[in-house]
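Step one of this worksheet: look at the structure below.
Note that one protein chain of the assembly has been removed; the remaining protein chains are unaltered in position.
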Amino acid sequence: MMIIVMKKTATKEQIEALLRRIKRWGFETHLSTGDNKTVIGIIGKGETLQERAFLAFDGVENVMQVNKPYKLVSREFHPEKTIIDVKGTKIGGKNIVIMAGPCSVENRDTVMEIAKAVSSRGAAILRGGAFKPRTSPYSFQGLGEEGLKILRQAADENNMSVITEVMDARYLELIGKYTDIFQIGARNMANFTLLKEVGKSKLPVMLKRGMSSTLQEFLLAAEYIMSEGNESVILCERGIRTFEQYTRNTLDLAIVPAIKELSHLPIIVDPSHATGRKYLVAPMALAAIASGADGIMVEVHTSPSEALSDGAQALLPDDFGKMMSSVDIIAKAVDRTV
Amino acid sequence: MMIIVMKKTATKEQIEALLRRIKRWGFETHLSTGDNKTVIGIIGKGETLQERAFLAFDGVENVMQVNKPYKLVSREFHPEKTIIDVKGTKIGGKNIVIMAGPCSVENRDTVMEIAKAVSSRGAAILRGGAFKPRTSPYSFQGLGEEGLKILRQAADENNMSVITEVMDARYLELIGKYTDIFQIGARNMANFTLLKEVGKSKLPVMLKRGMSSTLQEFLLAAEYIMSEGNESVILCERGIRTFEQYTRNTLDLAIVPAIKELSHLPIIVDPSHATGRKYLVAPMALAAIASGADGIMVEVHTSPSEALSDGAQALLPDDFGKMMSSVDIIAKAVDRTV
Amino acid sequence: MMIIVMKKTATKEQIEALLRRIKRWGFETHLSTGDNKTVIGIIGKGETLQERAFLAFDGVENVMQVNKPYKLVSREFHPEKTIIDVKGTKIGGKNIVIMAGPCSVENRDTVMEIAKAVSSRGAAILRGGAFKPRTSPYSFQGLGEEGLKILRQAADENNMSVITEVMDARYLELIGKYTDIFQIGARNMANFTLLKEVGKSKLPVMLKRGMSSTLQEFLLAAEYIMSEGNESVILCERGIRTFEQYTRNTLDLAIVPAIKELSHLPIIVDPSHATGRKYLVAPMALAAIASGADGIMVEVHTSPSEALSDGAQALLPDDFGKMMSSVDIIAKAVDRTV
Partner (left out) sequence: MMIIVMKKTATKEQIEALLRRIKRWGFETHLSTGDNKTVIGIIGKGETLQERAFLAFDGVENVMQVNKPYKLVSREFHPEKTIIDVKGTKIGGKNIVIMAGPCSVENRDTVMEIAKAVSSRGAAILRGGAFKPRTSPYSFQGLGEEGLKILRQAADENNMSVITEVMDARYLELIGKYTDIFQIGARNMANFTLLKEVGKSKLPVMLKRGMSSTLQEFLLAAEYIMSEGNESVILCERGIRTFEQYTRNTLDLAIVPAIKELSHLPIIVDPSHATGRKYLVAPMALAAIASGADGIMVEVHTSPSEALSDGAQALLPDDFGKMMSSVDIIAKAVDRTV
């Protein structure tokens, strides 16, 4: 269902031309008038029509969609929360899931050390990039398959699952051999061919919100994945780009309860990428849990100042440990467990 | 102290002209060269110089301020947290302060009812607008002095303090007769004449962050007030304007721990104006406390659907009560009290 | 006229409660249903209702305003363009008006020099700040009345008109003695008490768009002025705040043709404040004229590197002269004159 407001100056001919077209597309219309303006209601499955298409007609002032343009991700059509089971770790249930690890996989020893450190402090899922999207072509680009092997081994030795980013559909099969969850990074949230490919996969997908993506676009990107058959989608808020540049991005925590209202999918928060400053990570992790997030993803490094990427935001294991104690308390305060 | 980077193409004459000028202004300079670029360090009290002024010189590529441009608000110069005492309610200490009340003062009975409701549920400070800034000239503009009287009476009968907005220096004296805290609204954060006037007052001032104000501009606005002698400044984050419009504004909670690092002033969060949607208020209030805020300001109304302004975001007393129970638990979790 | 979309889960009671309230407010309603959603049309003068107010009702999903919330500034109600006559200079007609001068009035000699320079190169209106809004309390704050006198004299000696900023209603009378046009700065665009005061004045007002103001809010601010009786309002685009910080602000030139479609008021562009970099001023001035602007406001200084404020963006008289030659050519290309 859609509503079209005609300009005050719209002619009878313009209105009729529009009505004919809508009928030709197979929709019914409903006309009303007020304050000298004609308003046309289009009745039928609105999600197949595009708001902007109607602005092309002469005499049209504004167009408004009544229905939400997504369906599979919507709580309207799927009222119960989705719980995703990753080797026994439930994401989206009462339990708060902790994903932690280095920004990128740099060498075996460091990853082993970090995996052990975060596992022993409560993390169930090991994060780490083997293929890195980097703004500059001169930055470290990742270890590739070698990195995936290290990640897998480190996770296995510590009874953890693996999450790692897939940036290109061509590597999907390769990465799928090593990971338990595919991560779609913020830069690829609107890479629709990639979304479709992971949609055909059987593995859970964690979709990070694009830096300039609205809530609706974020949910539509998840709809892309689900519409290919993959129902195991985890959403992840990691900050949006705004004029404020003291922090790397602006963490939009209000999206957490909003997503819980609009969708049944689990929502994770990444305070490391969002803030880009170490001392802000723990307070934002606690705030995320308090706002209702189903988990957090945090960068931890045993030697942040040696990290080849994003060291500035990585916590030391001990800081991570301290944060976990507080996470535990806040989780209980909102009736969750870690 | 400032650092000026000259263009690769800068001539000797351009560099010398700049050095002469800086010396004439009473500063010392320090020259260094690297990668074929000349870098000039200016030594002296940088806060009296303007970064942009140097871009006017031919040959200058970039200018960087080494020192922060504010001083009085800075934790560097005032390491202990400021605690402001408003009739016994301490703002900025261990205690979380709760400010609650209607968006605007509409009539005596409603305000009395609301004051009683929020006071009995833990609010120490009564909020309410008597003079309202409204985007449209056709919206309700507030009751004026009559509203102030109602607010004062409602607070007194419930042993609360009053906070209300001052929009114009001409009303400062009048409003000062009734209120305990002056509120400077987001739209007036950069109204420098108003900032100076409240800076001369003896009453505490709560300064709301402007919708498009950076962290640094926010602190500079507080510096304006303090530089006139008023040391009782409370900061308030209420959301910034971004491309995301599902929420009214984007609540920038990372600013809370950032302000605690950079400044000694207390920081309050207003989740009502930030989100503009009732169901998001409580989760964001809890997130604010978890992130380290010194208090929250919440709109409460006994009949939101009758409210003449901003009803959509006002909580019912019972919802406020439920929120307060959770606030209590979260506060304890971060070692605070309500 | 307004349209309210109810949630799919809205109960009959919720819908009826809302209908009763709307009727009590004196409006008629019109109900329709599609895709299992109820849509309520409210018939009557929508501009007195607030969209957000309806979100307070249980069961409401979304609210859409059919009518524009402004009237006096709207081209719907006033199809002919407004032309404002300032001592013979027509703003909003075929002629492109040039406002030029220093950012702030610093001393008599410099202003005299600048006025002569810009006048002889085609500027009809002299700009200059006597009271300056400054982000830092430690920056130069302006000469006050002395500055106004200098400005008036410099204009008179060169047969120019004066435009200068009024930041505080208390100075309106004083400034009114010296200026021909009141300027409301971007920081005060939403200072509604000030808007009302200049609305009562007889002098033309140039209203600068707020840094984070939408097109609609900009027009509503102009409506504030007009609703007090002052019909001589000039709009001025000066850049909005975005994530891009290479330029001081992002000049939103598309607003120029948009304003010409939606409103009858003249629209001026200020490329100096928008870009903050000297070398970008002339290209953006030309682009502004090409996009349909009725004039430009440009900072010119005889010695930018000595300027006490915003020297970085001020043109030298010769650069201004060169720009004016191009402005002349572009103006002719779009069938305007300078």
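Some observations on this one:
Going by the order they are written in, the chains are A, B and C; count residues from 1 in each one.
One rule holds for everything that comes next: a contact is a pair of C-beta atoms (placed from the backbone, for glycine too) under 8 Å apart; a residue touches a chain by one contact, two chains touch by 3 or more.
Because the structure is a prediction, the values reported are computed rather than measured.
For the chain left out of this panel, the touching residue among C:I42, C:A169 or C:L286 is C:L286. Set against the missing chain, the residues C:Q14, C:Q153 or C:T247 yield one that touches it, C:T247.
Touching the chain that is not shown, out of C:Q14, C:T29, C:Q153 or C:Q216: C:Q216 (per the contact rule at the top). Within the entire complex, the positions of chain A that touch the omitted partner chain are 21, 47-48, 50, 52-57, 69-70, 133-139, 167-170, 187-188, 190-194, 196, 210-212, 217, 220, 223-224, 227, 241, 248, 276-278, 304-305, 307, 309-314. As for the chain not pictured, it touches chain C at residues 212, 214-216, 240, 242-247, 250-258, 261, 274-275, 277, 279-280, 283-284, 286-292, 326, 329-330, 332-334.
Touch with the hidden chain on the side of chain B covers residues 1, 3, 5, 8-9, 30, 32, 34-35, 37, 39, 41, 43-46, 62, 64, 66-67, 76, 241-243, 245.
Everything that follows uses one rule, which is that only the chains that are shown with their structure count from here on.
The geometric centre of chain A is 31 Å away from that of chain B, both derived from CA atoms. In terms of their C-alpha centroids, the spacing between chain A and chain C amounts to 38 Å.
Here the spacing of chain B and chain C, counted between their Cα centres, is 26 Å. In chain B, the residues touching two or more other chains are 212, 277.
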